[in-house]
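What you see is the complex with one protein chain gone and the rest in place.
Letters are used for the chains, namely A and B, taken in the order the chains are written, and counting of residues starts over at 1 for each.
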Amino acid sequence: MSLHDQTSPSLLPMIKRSVIATIIAFFLFLPTLGLKTTASGGVDGLFLTYRWLLLGIGCGFIFVIRMAYELFWAPKDGDQKPAKTQSALAKTLGSAKIAKSVGPLLLAFAIVFPFLPFSDRYILDLGILIITYVMLGWGLQIVVGLAGLLDLGYVAFYAVGAYSYALLSIHFGFGFWMCLPLAGLLAATWGIVLGFPVLRLRGDYLAIVTLAFGEIIRVILLNWRGFTGGSNGLSSIPRPSFFGLPFNQEPGGFAATFGLEYSSMQRIVFLYFLILALAVFTFFVTARLRRLPIGRAWEALREDEIACRSLGINTVNTKLSAFAIGAMFGGFAGSFFAAKQAFVSPESFNFMESATILAIVVLGGMSSQLGVVFSAIAMVGGVELLRQLQFLKVIFGNDFDPSQLRLLLFGLAMVLMMLWRPRGLVSTRMPTVFLKDKKTVSAAMISQGRG
Amino acid sequence: MSQPLLTVNNLTMRFGGLTAVDSVTFDVYRNHITAVIGPNGAGKTTAFNCITGFYKPTDGQIVLRHKDDKEFKLEEMEDFRISQHAKVARTFQNIRLFGGMTVLENLMIAQHNHLMKASAYTIGGIFNTPSYQRAQEAAKKKALSWMDRVGITDRADDPAAALPYGAQRKLEIARAMCTDPVLLCLDEPAAGLNPKESEELNALLRSIRDHDDVGILLIEHDMSVVMEISDHIIVLDYGRKISDGTATEVRNDPAVIKAYLGVVEE
Partner (left out) sequence: MNYFIQQLINGLTLGSIYGLIAIGYTMVYGIIGMINFAHGDVFMVGAFVSLITVIVFGITGTTSIALGIGALILVAAISMIIAGIYGWTIERLAYRPLRGSFRLAPLITAIGVSIFLQNFVQATQGARVKPLNAIISGGFTILEGNDFVVRITYMQILIVVLTFLLMSGFTYLISKTPLGRAQRACEQDMKMAMLLGIDVNTTISTTFVIGAALAAVAGLMYLLYYGVIDFYIGFSAGIKAFTAAVLGGVGSLPGAMLGGLVIGLIEVFFAAYFSSEYKDVAAFSMLIVVLIFMPQGLLGRPEIEKV
C-alpha cells in the first residue's frame, strides 16, 4: 500500500474536517479569546476590548493542528488498525531484568546528582520537589494502584503531616526525627478515621467523599486561626539539623564542625539527601509490602472484592490498612515539606496537589514504581520547563503572565498524555511470587478496581 | 448416620414481595456430595448465598458443626468470617478469579489469613523473619499440590485470566480448597465445560470427597453430573423443597418430573 494513493484523493475531506474544526474553535474562542472584559476602574464596571487578531491566531492555530492531525496521526481508512503495541519505554520498564538495572542506575544518578557541575540551587530545589512527588506517588499508589480505591483527597494526609511537624516543633520543640514518625502516625490515624466510615462505599462515592474530606481539612486549616495560623500559615518552623548540627555560620554549626566553609548550599544538599533517603525508604517498604500477604490482599481487592470475601479476607480491614499506610507516607512527605519550607499554609494543600499526585500515579502505571518516577519527572519537571515561557510576552504583551499559561499547558498535557497512554507508562504488573519464572502480566488482564 | 455437617432449617429469603427461598430444610454430611438442583429461578443460588453469608436470610437457621463439636450459626456471621472461622469455601457461577494475578498468586491469597498471622500482621513479614519464610514456603507447597491435583501446574506463573475456561473452573475449586474448608460449596461447577472436562471435574470432586474430609454442596443444572456423582440430592422449585433423597429416589419422584417437564399443556 503506497502512501501516495492514500493521501492525494482524501486531501479535500481533510481540509473540510479541518475547516469544521476551525469553525467550532471560532465559537469556542469568540467570547474568550476575541473579547476581553476589563475593569474600567470607574463605577461603571467593565468595558470590552476586541482582540480580533488573537482570535484569528487561535483559529488558525486550530486549523494547523487539525490539518497536521489529519495528515500525520489520524488513522487512515484503508489502514489496518495497528495492533496496540507497548512503547519502547514501557517495554523496557516492564521487563523484570531491565527494571532491576534501571532502578539502581537511577538511584546512583540521584546520589551523584547534587555534585554534578550544573546542579545549582535551582536545579537541586527542583530535584527535591520531584523526589517529594515520587514519594507521594508511591504512597498513593498503594491506595489507588494496588487496592484500587480512588482517593481524590490524598493531599489531606500530606497536610496533616506538614502541620503535625510544624505544630510539634513550634510548640514542643521536637526535632525532625522525633516529628517524622509522629507525623506519619497522625496521618495514618487520620487515614483510618476517614476510612472507617466511608470504605463501605462504592467506588465513585469514595472518590467524592475523599475529595470532600480533603476540602474539609483545607477549610479547617484556613479558618482555625488560633491553632493553624489561618491563611497566614505557620512560619519560623525550626529547620532540621544534621544530627544536632544546625546549618548556620555559628561556631557550633555544620560547616564549622567539619571545617568547611559555610555555604547555604550545604543545607539544600542535606535536604536533598534527606528526601532521597525518605524516598528510598518508601520504595523499599512499599516494594516489600506488595510481596507480603497484605499487599497481595490489596491487589486481590482491586481484582475482585467479592471473591476476597469468599476467601475469608476481611475487606474492611484490608482497605483500611491500605488507606492508613498510604496516608502514613503522605504524612512523612508532608513532614519533610514543612521542614524544608520552614513555613506551611493551606495554600500548599489544595485540590491541584491531589490531582497532580493522582495524575502521577495513573500516568506512571498503577502498579509500577519505576513508572511513577518517570511520570513524576515528566509532570513536575515538565511544568518547570514551562516556566521558561517568557518569549510569549512578545505575542501577548508585557502585562502577560506566562505562569498562567504554564498551568494551562499542564492541564493540556494531562489530557494528551492520558489519550496517548490511557493505562499509564508501565501498564503491566509483576507477579509477587512465582514458581518457575516471573512473567509480566499484560494490562488487558488486570482489573481496574471499582474504587 | 453421623451428625450432619450442615443443618439448614426453615431457610427463607424474601426480596421485597418475592420469596426466593421458602422455608427450605436439609442436611449436608461430611464426605458426601450433596446436590441442590431445580429449574431456573428455583432459588438455588439464593440459598447458596445465604449459606455463605452473602445474603442475610429473612428467617431460618443454618448451623455448621466442626469435628470438635464446635457449632457456628452461619446466618449470624459476616461473609468473610464464615470462610475464616466456620471454614466454608465457595466458588461462583460466573467465575470470580483474580484475573490479573497469576495462578500461584490466586492460591496464595486463599491462604491469606494463615499467612497474615505468620507475617505477624506484616511487621514480621517486612523483616522477612525465618518463621514467615517457612510459612511462605509451606503455602507455596500447598498451592503446588493443589495445582498438581487439578492439573494446572504448567500454568502456575500465568495470569488467571489467560487460562482456558475449564482450567479457570478448576483453579477456582483449587483456590477454595486452599482455604482448608470443611464444607465446599460449588455454584454450577460444570457450567460451560465440555464432556471431557466435565468427566475430569467428576473425578476431581470424587477425589476431594474421598480424601479431603470435606462435605461438598453443589448447585448444578447438568443432570448427568448430578446423577452420577451425588450421594444426596435436594430438588427446589419456586423456592420450595419438593424432593430430597438419592439419585434414584429423586429421579422417580413425580413432583420432580412435573417440575422439570411441566404439566402437559403445550
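We take it that a residue touches a chain if its C-beta (ideal position, glycine included) is under 8 Å from a C-beta of that chain, and two chains touch if they have at least 3 such contacts.
As the structure is a prediction and not an experimental result, all values here were calculated from the model.
From the set A:205, A:227, A:258 or A:284, the residue in touch with the chain omitted from the display is A:205, counting the whole complex.
Of the listed residues A:15, A:220, A:245 or A:342, the one in contact with the hidden chain in the full complex is A:220.
Only one of A:71, A:352 or A:385 touches the chain withheld from this view, namely A:352.
Interface note: of A:19, A:64 or A:306, the residue touching the hidden chain in the full complex is A:306. Of the options A:33, A:142 or A:338, the residue whose C-beta touches the omitted chain is A:33. Residues of chain A in contact with the chain left out of this view: 24, 27-28, 30-33, 35-39, 44-48, 144, 150, 197-198, 200-202, 204-205, 207-209, 211-213, 215-216, 219-220, 222-223, 306, 351-352, 355, 358-359, 362-363, 366, 400, 404-405, 407-408, 410-415, 418-419, 422-424, 448-449.
Everything below uses one rule, namely that only the chains that are shown with their structure count from here on.
Remark: chain A and chain B have CA centroids separated by 44 Å (rounded to whole angstrom). Those residues of chain B lying in contact with chain A across their complex are 52, 54, 79-84, 89-90, 92, 96-102, 104-105, 108-110, 112-113, 115-116, 118-119, 121-122, 125-126, 136, 140, 144, 153, 156-162, 175-176, 179. By the touch criterion given at the top, residues 285, 288-289, 292-294, 296-297, 299-300, 303-304, 306-315, 321, 429, 431-439, 441-442, 444-447 of chain A touch chain B in their complex.
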